[in-house]
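Below you'll find the structure, written out as structure tokens, and then a few comments.
Heads up, one of the protein chains got dropped from this complex, but the rest are sitting where they should.
For clarity, chains are labelled A, B and C in written order, and residue numbers in each chain start from 1.
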Amino acid sequence: MSEQDSAAGHLHRLVLFSDAVFAIAITLLAIEIHPPHHWDGISDLFAKMGVKLGAYAISFAVVGIYWISHRRIFQRLRAANGVLDVLNFIVLGLVALLPLGTELLWEQHAGQALPVYVGLVALIGVAIAVLWSYAAFIGDLTHPTPRPEAIYIALRVALLPGMMCALSFISLVYPWGWAVMAGIIAGLHLLNKRIARTAQIKTA
Amino acid sequence: MSEQDSAAGHLHRLVLFSDAVFAIAITLLAIEIHPPHHWDGISDLFAKMGVKLGAYAISFAVVGIYWISHRRIFQRLRAANGVLDVLNFIVLGLVALLPLGTELLWEQHAGQALPVYVGLVALIGVAIAVLWSYAAFIGDLTHPTPRPEAIYIALRVALLPGMMCALSFISLVYPWGWAVMAGIIAGLHLLNKRIARTAQIKTA
Amino acid sequence: MSEQDSAAGHLHRLVLFSDAVFAIAITLLAIEIHPPHHWDGISDLFAKMGVKLGAYAISFAVVGIYWISHRRIFQRLRAANGVLDVLNFIVLGLVALLPLGTELLWEQHAGQALPVYVGLVALIGVAIAVLWSYAAFIGDLTHPTPRPEAIYIALRVALLPGMMCALSFISLVYPWGWAVMAGIIAGLHLLNKRIARTAQIKTA
Partner (left out) sequence: MSEQDSAAGHLHRLVLFSDAVFAIAITLLAIEIHPPHHWDGISDLFAKMGVKLGAYAISFAVVGIYWISHRRIFQRLRAANGVLDVLNFIVLGLVALLPLGTELLWEQHAGQALPVYVGLVALIGVAIAVLWSYAAFIGDLTHPTPRPEAIYIALRVALLPGMMCALSFISLVYPWGWAVMAGIIAGLHLLNKRIARTAQIKTA
């Protein structure tokens, strides 16, 4: 087996391993939800389980968004090394804490648990951004990527999911939060298009 | 890596990830079943655990049927995109709730839990149908499929599993339910044959 | 995608899915084991946890043996179909019950739980044998296998693990059990060699 084959095999096994951890974390989110002891009719059941199901839906969305981020970033890699292993393990170690964070969210639905939860979500984004930055700027593990695009990717994954998660909770209290979120998504859409156009001009 | 390779790799990773979630959900079905504290002889054990084992068998069959549906539908896809990611996550999020639904089923074996459980099962079918409809009619992600066949697939996966699940429970009370189920299966068998024949004529 | 490719892809996805269920079942075996509330020194800890760790070791060996059986049998298949899906789900549904069976084993370490546990183990063997028999004799899903060898494989997987499991427990009480087990293993070793030689003569 040549060195290059071996590095690609390493990357492949790392991706499969990460997928397994994401899949288990996402499925375990629901395992601590138990039906109430007594309930009378479907509306009573949903009233009693509403907070838990809501927390489950939010965390499911969070894991989903990070799985998509992770997949996109690993699609841009061409090899793996020992440092990437370690950085990826830090990402997975934080993802595996999300079922605990979710439990926190529904046990005290006062404002106290929210910053802890949002902090954990933001930390995962930062950890993925560190992984990407290492791969792009230090470890030389990516397919060729223009430097501004690489910086843009790092910033987006570091800031966006945490900010969106915080804004979602803010929006439940202050409705202008939704407008801010819509604005950010529209702005990013335009920015993505522009970067794609610049890249096309350069390759043309 | 060409764009086409990348889309196929995306699809492949999505399939592996879904399989992992299905596998975990199906195995967790049994994790909340615990042996009774006291039992005397095998017949007493099965009498005390009968309801739980029955609910486990039903849910195992439900996950199995949806895994087969999911596999069949993804076999017809040729690529994936971001929207498919999201639609697939909704399917997986509902599948991951089945262990909770199963627990509901055995804690109150009165009629109250049944509609909730059947509703969850039916919702999974609808979510898979939405995913397929997006892939076939909007996202252009499928291998070439004649339009009537695509519509038939969407309707079948949307309606059949939920209906069958409901009929199974109805049949426990009203025995004519079994006859209806047998009739539906026979009718679908004829319809499948006819569609296969039509497709053969067209390609000939 | 040709029909043959599709059938091989189906088989591949079935194998991966089964592996995931086996892996989860084997890891969940340990999840219900908790440390004792009070213990004093390592010997006290092991004295208090001995039965649980013993039951864990036995079940781990059982899942391991069946994983190896499953791998060997699927190595002989060349395609999958819907019936194989269903038969494989029955195997997995029984494997997923092993954590429950293990719990049964350590909660009542009287003779009552043993026949239930051995029965479950034996049932998994029978389910794998049914799967193999369908694939070899009815569904035509195997690589070419001489009929006597196919029959021998079916009988071995149906009878051997259950018998070995029962003998292991019997041997704890009646030491002659170990001699019987050694004899069976030696006999099978000779038989395997003879079958391999016969096959060589035929192909020569």
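Rule of thumb we're sticking to: a residue touches a chain if its C-beta (ideal position, glycine included) is under 8 Å from a C-beta of that chain, and two chains touch if they have at least 3 such contacts.
Just so it is clear, the structure is predicted and the values come from calculations on it, not from any experiment.
Novice: Quick one: jot down which shown chains the absent chain touches.
Specialist: A, C
Novice: Using the touch definition from the top, which of C:Ala7, C:Ile33 or C:Val130 touches the missing chain?
Specialist: C:Ile33
Novice: Check the options A:Gly41, A:Gly82, A:Pro144 or A:Pro175 and report the residue that touches the missing chain.
Specialist: A:Gly82
Novice: Where does chain C touch the missing chain, residue by residue?
Specialist: Touching the chain left out of view, chain C contributes residues 15-16, 19-20, 22-24, 26-31, 33-35, 39-42, 45, 56-57, 60-61, 64, 67-68, 71, 75, 143.
Novice: Tell me, which residues in chain A touch the chain that this view leaves out?
Specialist: Chain A touches the missing chain through residues 1, 6, 9-10, 13, 16-17, 20-21, 24-25, 28, 31, 82, 85-86, 89, 92-93, 96-97, 99-100, 103-104, 107-108, 112, 115-116.
Here, only the chains that are shown with their structure count from here on.
Novice: Which label fits the chain touch graph of this model best, line, ring, star, complete or other?
Specialist: Shape = line; chains linked end to end, path left open.
Novice: In whole angstrom, what separates the CA-based centres of chain B and chain C?
Specialist: Taking the mean C-alpha position of each chain, the two centres sit 27 Å apart.
Novice: Compute the distance, rounded to whole Å, between the mean C-alpha positions of chain A and chain C.
Specialist: One centre to the other, that is 38 Å.
Novice: Quick one: which residues in chain C touch 2 or more of the other chains?
Specialist: 20
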